[in-house]
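One protein chain omitted, others in place.
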Amino acid sequence: MNGFFAVLGRDLAIARREGGEALLAVIFFILGTVLFPLGVGPDPQLLAAVAAGLIWVMALLATLLALDRLFQADWRDGALELMAISPESLTVIVAAKCLAHWLLTGLPMAVAAPLMALLLNLPPDGWLTLVAALLLGGPALSLIGAVCAALLVGARRGGVLMTLLALPLYIPTLIFGAGAVEAAVGGFDASAHLALLGATTLAAMALCPWAAAAALRHAME
Amino acid sequence: MRSRKRQRLWLVSIGVLLLGGAAALALTAFEDNLVFFHSPSDLKAGKAEVGQLIRIGGLVEDGSIARQPGTAITAFRVTDGAATATVTYEGILPDLFREGQGVVVRGRLLADGAFQGVEVLAKHDENYMPPEVADALKKSGHWKMGEDAPPKGAGS
Partner (left out) sequence: MADATATANPSGGFWHRLANPARFQRLAGWLTPWLAAAAVGLFAAGLYFGLYASPIDYQQKDNVRIMYVHVPAAWLAMMSYSTLAIAGFVLLVWRHPLADVAGVAAAPVGAAFTFLALVTGAIWGQPTWGTWWVWDARLTSVLILFFLFLGYIALRNAFDEPERAAKAAAILGLVGAVNLPIIKFSVDWWNTLHQPASVTRLGTPAIDPAMLRPLMLMAGAYMCLFTVLVLVRMRLELTRRRIDALQSARAGAIE
């Protein structure tokens, strides 16, 4: 487990040293969401109707933004090779990198979400569910994205391909996440959606680090 | 070497635990109502707010279809056996729309308890047969089509 915390600490330290760059995803999330009222018009009813979906779609896109660099930089400077030959299992290392990615993107987005909900006029009934859904579903986005990022290590046009690979796999998370908020706003019970969101995240935690590690190993062969 | 093996065992058991948790959560979710549409009973129980765009599903009640002459407005009742909802809809109805047919209506609940349809979709079941066979089944009393049909409508 030492390797896990070492990699986690390292990734967070790199992010801190890079300063604002690590928070680019969150800034993108906020700016992108703010564009919608300007684009579709400030009608509060219209905004309220689409708020849950908009916030979730922006969260998906913002997660993708930082993902294609998850392994690429380490692969280029050779750090990935060292991690692969270290005594720590590559699966654990990948899990640590995913956690770091989530701490830098998913968590700040969940924190910023109520502000977005306010700007988009989402009824207050949905706020708590929105934050809960983003917290529950966010790790799945980082984990599924990590598999795609690992597959694309060394690929041409990795950034564009990232969207093509990851977005279809994100659709269930988006459906359950936005569904939970919509249910809460409509006065229905959101627990079924949240349970499915949690199931997605747990399954992703079990399978994704392992699949990503396998992909990385093949990339370095 | 030994610790490596032990670590792998740990990872596998954590993975199995996580997957088990995922399966358990998914199963509890399926027991709940995670649905494409709500039933008239849900409406009756006050699970939807007035003015909110939702979908309701059920069977078109026998003898409830009333077309307003000269307009494209149709009124009908949707039932799930326990409760009914009165629906008005203006527009072209799908071919399969008829009495006893399963439908999904997207629309809004009005203040007077009626449901204003925005879109009417006909749901068809998984049974396919020629009309003669359907007639013969109905005659011989083996008609078991709408097992989800209201008790009155079935068996006819």
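Per-chain numbering from 1; labels A and B assigned in written order.
In the analysis below, a residue touches a chain if its C-beta (ideal position, glycine included) is under 8 Å from a C-beta of that chain, and two chains touch if they have at least 3 such contacts.
Only a predicted model underlies this, so the values are computations on that prediction, with no experimental measurement involved.
**Student:** Of the residues listed, B:R4, B:R67 or B:H124, which one is in contact with the missing chain?
**Tutor:** Once the missing chain is taken into account, the touching residue is B:H124.
**Student:** Looking at the full complex, which residue from A:A13, A:A73, A:L118 or A:I171 touches the chain that isn't shown here?
**Tutor:** Counting the whole complex, the residue in contact with the absent chain is A:I171.
**Student:** Hey, which chain A residues sit against the chain that's not shown?
**Tutor:** Residue positions of chain A that touch the missing chain: 147, 151-152, 154-158, 161, 164-165, 167-169, 171-172, 175, 211, 214-215, 218-219, 221.
**Student:** When the complex is taken as a whole, what residues of chain B touch the one chain not shown?
**Tutor:** Residues of chain B in touch with the missing chain: 30, 34-37, 57, 92-97, 101, 104, 119-135.
Assume only the chains that are shown with their structure count from here on.
**Student:** Along chain B, where are the residues that touch chain A in the complex?
**Tutor:** So the residues of chain B touching chain A come out as 3-4, 7-8, 11, 14-16, 18-19, 21-23, 25-26, 28-30, 32-34, 47-49, 52-54.
**Student:** Along chain A, where are the residues that touch chain B in the complex?
**Tutor:** Touch list, chain A to chain B: 49, 87, 89, 91-92, 179, 186-189, 191-193, 195-196, 198-203, 205-207, 210.
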